[in-house]
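A protein chain is absent from this complex, but the other protein chains hold their places.
Note that the chains are named A and B in the order they appear, and that numbering of residues resets to 1 at the start of each chain.
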Amino acid sequence: MTTTRLAPSTAATAPARRKRPNRAVSARHATRWWVPWAFAAPGMILFIVVVGYPLLRSLQISFYQWAVLPTDASTFVGFDNYTRALGDAEFWTSMANAGIYLILTVPLTLILGLFFAVLLNAKMPARTVFRVLFYIPVVTSWVVVSLLFKFLFVTDGGAVNWAITDLLPLTSEPVPWLEQRGTGLVAVAALGIWKSLGWCLVVFLAALGGVGEEQYEAASLDGANAWQQFLNVTLPGIRGTFLFVLVLQVIGAFNVFASVLLMTNGGPAGSTEVPLTYMYKQAFSFLDFGYASAMSFILAIIIVVISILQFKFFREKN
Amino acid sequence: MKKSLPAVAGVVTVLITLSACGTGGVDGSGSKEPVPTLSAGEKVSGDITFWHAYSAGGTEVKTLEKTVIPNFEKLHPGTTVKAVQVPSDQMHQKLVTGVASGSLPDVIRADIVTVPELAKLGVLTPLSEAMPDFDTYAKKMYPGPLSTNKYKGKYWGLPLDTNTKVVVYNKEALSAAGITSVPRTLDELKAAAPKMGGGKYVFAEGGSGGWNLLPFIWSNGGEMTDPEVTKATGYLNGPKSVAALQMLIDMYNAKQLPQAILGASGGVGPTDGVAKGTYASMIDGPWAFPNLKTSFPNFAPQTSPVFSGEGGSISVVGGEDIVMTQGSQNKALAAEFIRYMLSDEAQLAMAETGQLSAQSTLESKVSAMEPFYQAYLEQLKTAKARPATPQWAKIDDIFTKDAQQAFQGKMTAQQAMDDAAAKIDPLLAQG
């Protein structure tokens, strides 16, 4: 886990801060050993009790054929749940679907989020109103917008099919959006991008505020045009934030849930299932909590590996 | 810095100890205590909790909370019934969490397909043993709804409300296509299908689960399992079951059945399409009528029995049962409350909100309430319940996925049902 550190961000005073300053501070003015612990304690204790302990418990459950009823004995099955998941074609379909969803959503969300953040970072009329409008999808309930999108993508009489058959005659046949794998994932991804773009935008806006004006001025004096300034000043200036957003969006893509559950329910024939809908069914429909827990740890391992790769990749490029 | 090590080690030790004591042995509601005898008319007091998924959108919750429960509390002074509404989509999750943490309520209005599951988990009190007057209630019920409570030779609950599905159709849409009368048999449906076209369909189905396809299989003379619910091979993949599925697949391939059959059930459904005339008919429950009335006040839906075949006109039973938990601390009051919920007074009050009574003795009174109730009550007489088994959720999942693969042409109908039956048999063997 040592690699899960944020890459050094090259913010305002970039050249002077190649090395992390924290060691310098704490070493030269030796604070007592318990000071960092005192700062970290409230949060860590709360976290360990409410998340850490259930996490450990869930890990334990993953090694059992777990009996839902506490008075019934659970059977220890070792790694059976894990080997079962590794050989379960439906689980891997769900993982592949999460991968497809990730590829469909994350790059577009990040690019569009950054694009509009840059546009909205500068003064323009009604800027606050626009910022609010972009944020509105983030704050509307997942359940409600998932159902809304389901209605938009309904095959007979849905707004999307109306638009592509009647409004702009791209096709004569209505597309069965939610009744096949590819288009189903596209529809879910459309909702995903719409819903999380505003979130990226807010984080990027906060980071763009931290990019020093003097750097733009310097670049401007060097004759850099807008695009060059974006590449040479803006992007390096928000590198840390970009990584933060990227990592969280990737985690979010693997955790896509409510939209799939409500729009396709993983169908038809399990072809649009994603890891969380599959786990949810195993746990709460089929009461197989051991299996669901094992799958969640396999998923977590995959996410950890991908996150580490992202940290590595971005640090090396720095 | 060294000093931090014991602290962390301490926390870790505590956590491991905490988690080690959790695989059997924690106090729960499921202790296997002897079944009590809960006679009618005993003096009751105290309070109970009642979980239900009545819909808050219409009048159901209002009637329950403002009329039914207050009347019960008036009849039994000193008692309180705390009603907890759980959204229907989340009821199962809430029940599972309740089982796992020993925090189930006293009485539950449970979806009929979850009763055997809860019974198998050991969290229910078998009403057929606990209530001496059980038979007087059981006798009044339609057989289909009553059968949903049976598991391992005992009845674990009683039908609280019931419903089924009938053909709901749009007369204008049919006559516009030159179809003079609604198809009454599976053959007539097949014959009428090609007359539509132009993006319109004679019939629409909004899913491919047991709830959607079993009426076709049963009406065609097929079955899902043997009557004792011990095996599917020879039934689900029998010629009549497969032929019913094949007929729908043929219609789907000929573009005579809309895509919605492969969609996620729930939410949308074909209701809109029937009102607008895109679909001439659907098979749907009594809720379709109030739904249509609010959205399409000018549309007059008609009803007809489910398309019949060799097996007759057999629809599927829906609805809820009322059950008592093993962990209830006030079973006498719980039993009294169940009796009241099944009384004519409460049943008729809830019937006014759209909850059909499963008691055949109330048929004439209930059918007089709404013109469309008659068709449903008639259909209920022959309607069958989905197999009562704790494994239903898994079985339905297998069936749905295989049927959908057959619709997608990835398997033949026979292959799909062979595969499903082979996967379902071992589940049924687990009981």
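By definition in this document, contacts are C-beta pairs under 8 Å (C-beta built on N, C-alpha and C of every residue); 3 or more make two chains touch, one makes a residue touch a chain.
The rule is short, and it goes like this: contacts and distances are computed from a predicted model.
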> One chain is missing here; what is its name in UniProt, given the choices "Carbohydrate ABC transporter membrane protein 2 (CUT1 family)", "YjbH domain-containing protein", "HEAT repeat protein" or "ABC-2 type transport system permease protein"?
Replying inline: "Carbohydrate ABC transporter membrane protein 2 (CUT1 family)"
> Which of these, B:A40, B:V84 or B:A368, touches the one chain of the complex that we don't see?
Replying inline: B:V84
> Considering the entire assembly, which residues of subunit B contact the chain that has been omitted?
Replying inline: 1-2, 4-5, 8, 22, 26, 49, 51, 53, 55-58, 61, 84-90, 93-94, 96-97, 100-103, 105, 266, 268-269, 271-272, 285, 287-288, 290-292, 294-295
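Here is the rule we use: only the chains that are shown with their structure count from here on.
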> For subunit A and subunit B, what's the span in angstrom between their mean Cα positions?
Replying inline: 36
> For subunit B, which residues count as touching subunit A in their complex?
Replying inline: 1, 3-4, 11, 15-16, 18-20, 22-28, 30-32, 92-93, 96, 99-102, 117, 121-123, 199, 208, 258-260, 262-268, 272-273, 276, 278-279, 393-394, 397, 400-402, 404-405, 407-408, 410
>> Quick check on the complex: what are the subunit A residues that touch subunit B?
In response: 33-34, 37, 48, 52-53, 56-57, 60, 64, 66-74, 76, 147, 150-151, 154-157, 174, 176, 178-180, 262-270, 281, 283-287, 289
